[in-house]
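Below: one structure in structure tokens.
Yeah, one chain of the complex is gone here, protein chain that is, but the others are all in their spots.
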Amino acid sequence: MKNTFGQSVSVTIYGESHGQAVGVVIDGLAPGIPVDEDFIQSQLTLRRPVGSISTARQEPDPFQILSGVYEHKTTGTPVHIMIPNTQTRSTDYSATRSLARPSHADYTAYCKYHGFEDFRGGGHFSGRITAGLVAGGAIALSALKTKNILIGTHVKSCGNIQDREFQNPEADIAVLNQKTFAVLDDNKAEEMQNLIKQTAEQKDSIGGILETAVLNLPAGVGEPWFDTMEGLLAHALFSIPAVKGVQFGNAFELVNSYGSQYNDAFRIENNKIITETNHNAGINGGITNGMPILFQCAVKPTPSIYQAQNTVDFFKNENAVLEIKGRHDPAIIHRARVVVDSITALVLCDILAQRFGTDWLA
Amino acid sequence: MKNTFGQSVSVTIYGESHGQAVGVVIDGLAPGIPVDEDFIQSQLTLRRPVGSISTARQEPDPFQILSGVYEHKTTGTPVHIMIPNTQTRSTDYSATRSLARPSHADYTAYCKYHGFEDFRGGGHFSGRITAGLVAGGAIALSALKTKNILIGTHVKSCGNIQDREFQNPEADIAVLNQKTFAVLDDNKAEEMQNLIKQTAEQKDSIGGILETAVLNLPAGVGEPWFDTMEGLLAHALFSIPAVKGVQFGNAFELVNSYGSQYNDAFRIENNKIITETNHNAGINGGITNGMPILFQCAVKPTPSIYQAQNTVDFFKNENAVLEIKGRHDPAIIHRARVVVDSITALVLCDILAQRFGTDWLA
Amino acid sequence: MKNTFGQSVSVTIYGESHGQAVGVVIDGLAPGIPVDEDFIQSQLTLRRPVGSISTARQEPDPFQILSGVYEHKTTGTPVHIMIPNTQTRSTDYSATRSLARPSHADYTAYCKYHGFEDFRGGGHFSGRITAGLVAGGAIALSALKTKNILIGTHVKSCGNIQDREFQNPEADIAVLNQKTFAVLDDNKAEEMQNLIKQTAEQKDSIGGILETAVLNLPAGVGEPWFDTMEGLLAHALFSIPAVKGVQFGNAFELVNSYGSQYNDAFRIENNKIITETNHNAGINGGITNGMPILFQCAVKPTPSIYQAQNTVDFFKNENAVLEIKGRHDPAIIHRARVVVDSITALVLCDILAQRFGTDWLA
Partner (left out) sequence: MKNTFGQSVSVTIYGESHGQAVGVVIDGLAPGIPVDEDFIQSQLTLRRPVGSISTARQEPDPFQILSGVYEHKTTGTPVHIMIPNTQTRSTDYSATRSLARPSHADYTAYCKYHGFEDFRGGGHFSGRITAGLVAGGAIALSALKTKNILIGTHVKSCGNIQDREFQNPEADIAVLNQKTFAVLDDNKAEEMQNLIKQTAEQKDSIGGILETAVLNLPAGVGEPWFDTMEGLLAHALFSIPAVKGVQFGNAFELVNSYGSQYNDAFRIENNKIITETNHNAGINGGITNGMPILFQCAVKPTPSIYQAQNTVDFFKNENAVLEIKGRHDPAIIHRARVVVDSITALVLCDILAQRFGTDWLA
């Protein structure tokens, strides 16, 4: 399948940036999960451009639940959430239709869809499609909360500015989930926002790294091969258009160390088996060990920058220069954070339903 | 599914370290792909422990093709390759059965399989299971070669020693695929091997980073969401028991840069569309753009070290100290390289069969 | 997965009878397939109750294509067609909420969804959900037509009245696809409609058998095991709520004969390999042989009848008597016919895309 993910709980997304709507169909959620429309709206708002560091279109993202929810609870049948597109300005795009925006999917879409693609505003490749994932993810997050499974993500780095590490994950997650710009150290949040503003003034964009913690997953979940916890999460997370790397723990730094440094010693604490360190990020052999799952996503700088860029005209097969117009963010890392949380929640609902049956999360 | 991966071309693996056999069933390969038994054997040999830096069991990995091949060509029906286990010494393991080896899957297997797991030698979690992937991957590599699609992997780093970067990928791949210890700079190969020997003397182990290049994939392959080229490759690569991170290009370093630095400008060269840099690693919007695909896998240090380690006895739920005996490698990164190539080839065969039909790769 | 079917071309349906909308997301269709909105509407009209033999709700089934179509052609990305529910009268149902309508899914839905199901009007089990399949199937039928693959279904029997058999399938299909009440012999059509009227006057309902022909499929399509042509079609056809049997050719009659009678002799005709008879219905070993595919669906009588019926109250766990009110058809077989065509077309698009790649049907 293509725009569908998951087995026991599956997610299908559809839509184009300048079509009539984007949306999501989630199937397989347990019947009886509470559906809190305010929470869905607040999650969608986190995904939207906010304040002075986001110059892009300010769409309120109103959503409609068209199926699968009855009297504010999931029914167990497919939940369809539609988010109509309201502020589409299609005239922006036709003039530069065949100029491949660098780091964007215009050229690859053309290679794949032979020119039939709806190219306006990035079409089906637009970050706007993630709104469906966020709306659906909000229900998945609510489902996980019924078992006290918690997810939180912070901007670990943006440019050369580093947030502090997770210290008390449960408290840190509670704080992060109240924040619009999810950084643990408020001073760093301010520095990052200043950097993003400066970057915008330079007609440039900037990327960074998101770090996510998942708490209270039961031990023994995941598969040894292929459907490892790492593999399933990474598969889905790479859907986020800007994500180019996924590591569990701090892998790319730590793997060059010795086994005596990397190994996580087990220990009994309060009659429970824990590990003293957590370099394996809560996963051994693809399966949860009960410790927090920790992973990082590398989020590349927004491809749309206002500087002249060398490119090609793929209709004429000749070199060209492109100056991108329109409304674009100088950074999306702070917005991508809620998408990471949402995808993570959807994947975990699937894995848990496979392991414990369709009714477990309710 | 669990131990199965892929849609149009699917791979199913089975086996335990000390059971009777490990193996692989590959279904959906085009009929007519040449099957070179010598190549399968040489790939299996690359996976085996070699020479002075591998102290572990020296199993010759003879294999049997039991179905799906007729007169040295694939038939189009399921290919089953079985690799009997011959050198199993089960008595090593029973005494320490309930002592969780740190960074290994003993404890998580116990949580998942409730003690019914075949625990001997890591059972189904053993790196030995990758022999099936390597045998099947050899046929996938041959299939890709019919379209000149080439794959090569080098040890980018081992401990603090760095190999040089890919310079001329086509030539570099040709060289790498002749080498047992796949490092581009021969001096670095020697340094790494010395480091591994020293590490073994310290009763320790060491990890590193593998970097892979894939050449000559057609542009326009992959999906925009979920089944992105990145997502499918990462999903499968995380099956390798030691892999804890996957990045495309040099993502975790580069994303903290500016868009003006990260974006890959398009350009016409020899009447073909290329990019001037390749920070996006050949993939835009989940879809190939015709440039080389480049990715790195973080391979953690071998968990089995000969030092005393703190752990728990999960039968008694009490703290314990474990000294691992038996035969174990101080590093597996040089062996993991052929597993990465194999998995990559299998995933690409699947993606290409989905895109161009079941007969394309023959 | 649950409400999703297909691999290369997949179909996801959602909706409840008295919710806000029903609909379908089809993914994986080739880019460039013509989308004829009039044809979609006319197919939806065939599914709607018509004239004097249908007393049920007369909903015009207006539809909206919300994604995946640009300038009247498929883009290659997910096509979402939504059909809003407009004439819902929810007050009909609450009084009898816990009285299991015989042969309906009220009780089984309660067992599965624990009372969280949207029970109004059958909820997600309503025949109305097939509107999404019909809308999506219309595009699939158009895709198949690009390769001259034709599908037609007639009411083979309704009660004790039998239509004539297919004689010239290509001409017969052309005629059937112009008819609202798809019977090859016009006299039999009138008899059947009279029977349905009489049945309605008796407060009863009646079933029958649909027979479908598929022409011009290339030979060599389908799989030997599991994903046989028969198995994939049957899997999807059993989704139609009233279908309780699927046979290829006239299997349940013919299998009690001798091999010398049942076997289809091959012969060259006009330089093409054909079979003299077609008892195997165009399929040998799960794979098409180039002859017409012929299958029959047994469509049970509409469960809703206006007579008092014995049942249980599954809240009180006690016996009860139920008299069904509201709007219900005395027969749905003539309406189910377009659903059979639609599902068949969707399944074939999937099978053909797997075999020949994603771009073949355009």
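Just so it is clear, A, B and C label the chains in written order, and each chain counts residues from 1 on its own.
Note that a contact is a pair of C-beta atoms (placed from the backbone, for glycine too) under 8 Å apart; a residue touches a chain by one contact, two chains touch by 3 or more.
In this text the structure is predicted, and so the values were computed from the model without any measurement.
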Per the touch definition above, residue among C:N280, C:T344 or C:T358 touching the missing chain: C:N280
Residue among C:A109, C:A135 or C:A362 that touches the chain left out of view: C:A109
Residue of A:N3, A:T311, A:S342 or A:T358 in touch with the missing chain, whole complex considered: A:T358
For chain B, residues in touch with the removed chain: 1-4, 6-7, 10, 12-16, 19-23, 25, 27-28, 31-32, 64-68, 70, 73-80, 82, 112-114, 116-118, 123-124, 359
Footprint left on chain A by the chain that the document does not show: 7-8, 77, 224, 354-358, 360
Hidden partner chain, residues of chain C it touches: 1-5, 7, 13, 100, 102-105, 107-109, 111-112, 124-125, 129, 157-160, 199, 202, 204-209, 218-228, 230-232, 234-239, 241, 243-249, 251-252, 254-268, 271, 273, 275-276, 279-281, 283-290, 296, 298-305, 307, 309-312, 314, 317-319
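Throughout what follows, only the chains that are shown with their structure count from here on.
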Chain separated most widely from chain C, comparing mean CA positions: B
Innermost chain by mean C-alpha position: A
Whole-Å separation of chain centres (CA-atom averages), chain A against chain B: 27
Distance between chain centroids, defined by C-alpha means - chain A, chain C (Å): 38
Residues of chain A touching at least two other chains: 1-4, 7, 13, 112, 124
